[in-house]
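Removed from the display is one protein chain of the complex; every other protein chain stays in position.
What follows is subunit A.
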Amino acid sequence: MDAALLELLRCPDQDHALLAYDAAAQTLTCTVCTRVYPVRDGIPIMLIDEATGGPGKAAGE
């Protein structure tokens, strides 16, 4: 994924925390809420609804 874009990206949830990029898995993982955002064909999908992991819907109201 593009390094310049990666530098700007943060978790879209309230913390806007740093993301850890896993090049092999093609994922971005929030370092605070632990949601995992997929990167598909080099395109990061920065949508809370499409993330896996992190706080469950029940816990997060």
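Annotations
One rule holds in what follows: a contact is a pair of C-beta atoms (placed from the backbone, for glycine too) under 8 Å apart; a residue touches a chain by one contact, two chains touch by 3 or more; residues count from 1.
Heads up, the rule we're going with is that contacts and distances are computed from a predicted model.
This figure omits one chain of the complex; the name its UniProt record holds, of "Acetyl-coenzyme A carboxylase carboxyl transferase subunit beta", "Methyltransferase", "Xanthine dehydrogenase family protein molybdopterin-binding subunit" or "Sarcosine oxidase subunit delta", is "Methyltransferase". Interface with the hidden chain, as seen from subunit A, comprises residues 2, 4-5, 8-13, 16, 37, 40-50.
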